[in-house]
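Sharing a structure with you now.
Every protein chain of the complex appears in place save one, which is left out.
Take a look at chain A:
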Amino acid sequence: MFSGLNIRIGFFLAVRQIKRASLWTTSLIIFVMVLTFLNLVVVSGILVGLIEGSINAWHTQYTSDVIISTLPDKKYIEGSPNLIALIKSLPEVEQISARYSEGATLEANYKTKKATEKPNLVGTQIVGINPEDENAVTFLASRIKEGSYLKSGDYDEVLLGKYLLAQYVPVDDPNFAALQKTTVGTKIRLTVGKVTREVTVKGIIDSKVDSLTRNVFMVDSQLRSMIGRSDGNVDQIIVKLTPGADPIALKETLLRSGVDRGARVQTYADAQPQFLKDIINTFNMLGTGFSSIGLIVASITIFIVVFINAYTRRKFIGILKGIGITGKAIEISYVFQSIFYALVGSTIGLLLVYLLLVPLFLAHPIDFPFSDGILVAPVGQTIFRVFLLVFATVIAGYLPAWMIVRRNTLDSILGRN
């Protein structure tokens, strides 16, 4: 059946048919294959990329590689100073940032408010940070949209997430609380527990991470004085590892040291919000669905191309059979042609994806509400898709050739239907 001789003749015929085919026809088929490849890789790549962008944002801007947080039934991480010392002593740790976190209320426009008006209040979370440490881990300074970043000595100054401000809230809903007429330099009232202070807005944070855009940030020493905590216990510790270090390994090291008795230890993957995990699952399913449809479309495209090609050449197929060329050799020649089209299409597609589209999406991400969408095309997966495409193409190229080849030889030669 698929003997060496049949393969040799099939290859001989395929090479000559491709070499001497019309340039336009060949270009058109290859163009269709490129589009099919892009459909396979790019559509699902963008879907995954939207989530990947969001995961990256959570990872780099909020949780870093490992996040240690307060247990649900505790007010803070007990024994924080010892824990921080332990973490800092580990060789794979590059930098840490300790955070304080408390519920807070912000009020704006209290000086101009009339007695009959409702106060302009917003409930939020206030995060106390060491500005230098935080920036070293999460590059928070780079997220400042307006105004400037905090300095260690800043007194009664805060950074506001942009969605605390009415002008940035994307929905016009009176039930969605936001501060009116507030911008950089505006004085607002900050209440934490029973302590109220008047603070100045120093900067506004822009991000796709909710925990940045809906929270308030101030210097840790200021917040400590408001909440009256002087024991060094913090609410969160985020850890940035040296390049190549494994967050899971660090988590396991900390768990072995009994850290979990006083705190919750999570890698950035563990700490992803549930909605992201749900979207990942949904998008993965959608991506698989789109890829499957893309593969079916590719197979049908190749089937039609090869069928038309073989049907219009049925006289020559009849002649080949007439002079003693086996049907298998003829079928193999069409399989080789299909493989050629799939490989050339995939190669051009690969070049487009890795030399143009991936860098393009990295430079200009898709502005999605919860992420900066990029194109995710892991090499392993892409190569797998190339193989999948070639495999589907082989089947789709073989079937129509087989259908035409099995026709009566004389009917083919004489052009009888």
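In this text, contacts are C-beta pairs under 8 Å (C-beta built on N, C-alpha and C of every residue); 3 or more make two chains touch, one makes a residue touch a chain; residues count from 1.
The rule is short, and it goes like this: contacts and distances are computed from a predicted model.
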(message) According to UniProt, what is the chain that's been left out of this complex called? Choose from "CoA transferase subunit A", "Recombination protein RecR", "Biotin-dependent carboxyltransferase" or "ABC transporter".
(response) "ABC transporter"
(message) For a quick check of understanding: of A:I68, A:I238, A:I325 or A:V376, which residue touches the chain that isn't displayed?
(response) A:I325
(request) Among A:I9, A:I129, A:V358 or A:L389, choose the residue that contacts the chain missing from this document, as touch is defined above. (result) A:I9
(request) Have a look at A:F316, A:Y354 or A:F391 and name the one touching the chain we're not showing. (result) A:F316
(message) Even though one chain is hidden, which residues of chain A still touch it in the full complex?
(response) 5, 8-9, 12-13, 16-17, 19-21, 316, 319-327, 329, 408-410, 413
